[in-house]
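A single protein chain has been omitted from the complex, and every remaining protein chain is retained in its original position.
Think of it as A, B and C in the order they're written, each chain with its own count starting at 1.
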Amino acid sequence: MTARKESTAWPLRSFFAALWLATATGAAAQTSATDEIAKYRAALQDGNPAELWEARGEDLWKQKRGVRQASLEQCDLGLGPGVVKGAYARLPAYFADADRVMDLETRLVWCMVTLQGYSEAEAKKQPFGNGSEHKSDIEALVAFVTSQSRGVAMNVGLGHPKEVEMYRLGEKIFYYRGGSHDFGCVTCHADEGKRIRLQDLPKLSTPDGAQKAYTTWPAYRVSQGELRSFQWRLYDCFRQQRFPELVFGSDASIALTMFLARNANGGIFDAPAIKR
Amino acid sequence: MPDPMKIRATLTGDTTEVKVLMNHEMETGQRKDAQGKVIPAWFIQNVSVTWNAKTVLSAQWGTAIAKNPFVSFKFKGGAKGDKITITWVDSRAEKRTDEATIA
Amino acid sequence: MGQSIVAFSAFVLTACITTPTDQEIAAKATAMLKSSFTANGQATLDRLDQDETQRICSEFAGKEPPREVAQKIEQINLATIKYPGDGKLLGDWKNGERIAQEGRGKQFSDDPAGPVGGNCYACHRLSPQELSYGTIGPSLYQFGKLRGYTAETQRYAYGKIYNPDAYVACSNMPRFGHNGILTEQQIKDVTALLMDPASPVNR
Partner (left out) sequence: MDRGRRKALQSGSRVTLLALLAAAGWLPPEASRAQSWNKTAFDAHSLADTMHALGGAEPAPSKDVTFFQTPEIAENGAVVPVGISSAVPNTEAIAILIEKNPNMLAAVFDIPPGTEPTITTRVKMAQTCNIYALVKADGKYYVASKEVKVTLGGCGG
């Protein structure tokens, strides 16, 4: 479109005034707000920027990095060294080498330390990304690994006593109310069919609600322009609960993840997703 | 160097559909940082898509295109195996070119 | 014979139960929480310390507590409500609307000197103009109009915002006055949003 010199100020103004009126009458046939939000979400599915993180994560997984110049291709995510396909659907899980129940993020840190020679502090220094200047390797790796469980049924085991204990601790933490607002996970996630503003709130203590929620994380959050891991999901829930800051990879974060992931068993994993 | 784009080009009948995701902040110049300083605008200004050295789409963008931009469109022509080349140039004169094969 | 079987089963039970009891898990969870958070800005670690209401409500794991427990919680909380010294319960509904929309306040990411809101729309429908409202709490549209613009209803609305656990034990709603989230003036303004006949809530 090239510039043309024509004086159009008045005709334009009256034209757009007319357009306004037309819009106002057309609005009568408006469907309900929730239906429209559903259309908004459907329209976003077509191109999910999470793919950009998946691609970077796959690259990071295969790159030789760290003082040992090793890739993560020998990292054991629970199904044996290097097996990525379906691994996320079985996490968190007890790992004998670490003698600890681990979620994906803590396991990735473990592999970066043991295989690549990073210090734990280095591996954890950017757990969540913040724009192109502060990208998170962990979130990119999470995007890649989780994408390899798409279509796989959640199958988190409670075979080890430490897994059982983590599940029970996670359940207690789920119901723990505190802080300036008396909030706990339970405040928003213990009932069916509720929403906060226009966002539906899943009942996370039941299989149906837990499946819906857990199988759609990680997700590209359009409000932040970032791919967000499940560790971030919990971190930000606690922020909004008015709790202090959740430590990345802390036991409480793994316990809650265990509770939710196990409750989601049987659900078909479908992430990285795209959300508000 | 900016991160690569993710390009999908699919042939259906005689029409090629192109979908592209780009890595870019698309900073509006309206936001402030934690210290209250305005974060300067930084955004993709020009995009061009070529197939067999023919431009099939070119665009000028302002700051209102969403972060990590997405575009999809269709053109007549294309054959499986043909190359689609996409280039963007941003307001810092940084650029990125990526290729994809029509599937 | 019968008795010895009972005794034997009891023995087996005690011998094999190595799994922690519910109380042990609860104590461990509390300790785990304390080691899993760091203080950040205004969100200090004492936010994890529960008062009696929080502790009892957590124990019932999202279920309604028995009537006598509920009554005790309601009594404790009713005693905390401080009504304004000047006896006026209604402020400015326009400010009330702003407070109802404002979601910030008390988070570690919030400026302690910045705005603190009630975020009422997160859970309630109020003014019909706002389409983006939540349903965790009941609709408050036409609150005053439906209940009547009486002094008792004003007093109830003010008290409910100040400390909802005084009326319903273990309410999901924050104790805005008791926990020092909103000021007296802010509670008056939100009360006006609910009770002023000119408020969009009642029109």
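Operating definition for what follows: a contact is a pair of C-beta atoms (placed from the backbone, for glycine too) under 8 Å apart; a residue touches a chain by one contact, two chains touch by 3 or more.
Predicted model only: the values in this text are computed from it and were never measured.
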| Per the touch definition above, residue among C:Gly62, C:Gly117 or C:Pro164 touching the missing chain | C:Gly117
| said: Could you pull out which residues of chain C are in touch with the chain that's been left out? | reply: 101-105, 107, 109-110, 117, 119, 121-122, 131-132
| Interface with the unshown chain - residue positions in chain B | 15, 26, 28, 30, 45-46, 48, 50, 53-67, 69-77, 87, 89, 91-95, 97
| field | Residues of chain A in contact with the chain not shown | value | 1-6, 8-9, 11-13, 15-16, 18-20, 22-23, 27, 30-31, 33, 36-37, 39-41, 43-44, 46, 196-199, 222-223, 225, 240, 276
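In the analysis below, only the chains that are shown with their structure count from here on.
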| message | Please tell me the distance, in whole Å, between the geometric centres of chain A and chain B computed from their C-alpha atoms. | response | 26
| Centroid distance [mean C-alpha coordinates] between chain C and chain A, Å | 27
| field | Interchain centroid distance [CA atoms averaged], chain B/chain C, Å | value | 48
| query | Which chain C residues qualify as touching chain A in the complex? | reply | 18-20, 25-26, 28-30, 32-33, 35-40, 43-45, 47-50, 53-54, 57-58, 61-62, 106-109, 121-123, 131-136, 165, 172, 174-175, 179-181
| field | Footprint of chain A on chain B - complex, ascending | value | 3-4, 6, 19, 21, 23-25, 66-68, 70, 72
| remark: Touching chain B in the complex, chain A uses residues 46-49, 51-52, 55-56, 131-132, 220, 222, 225
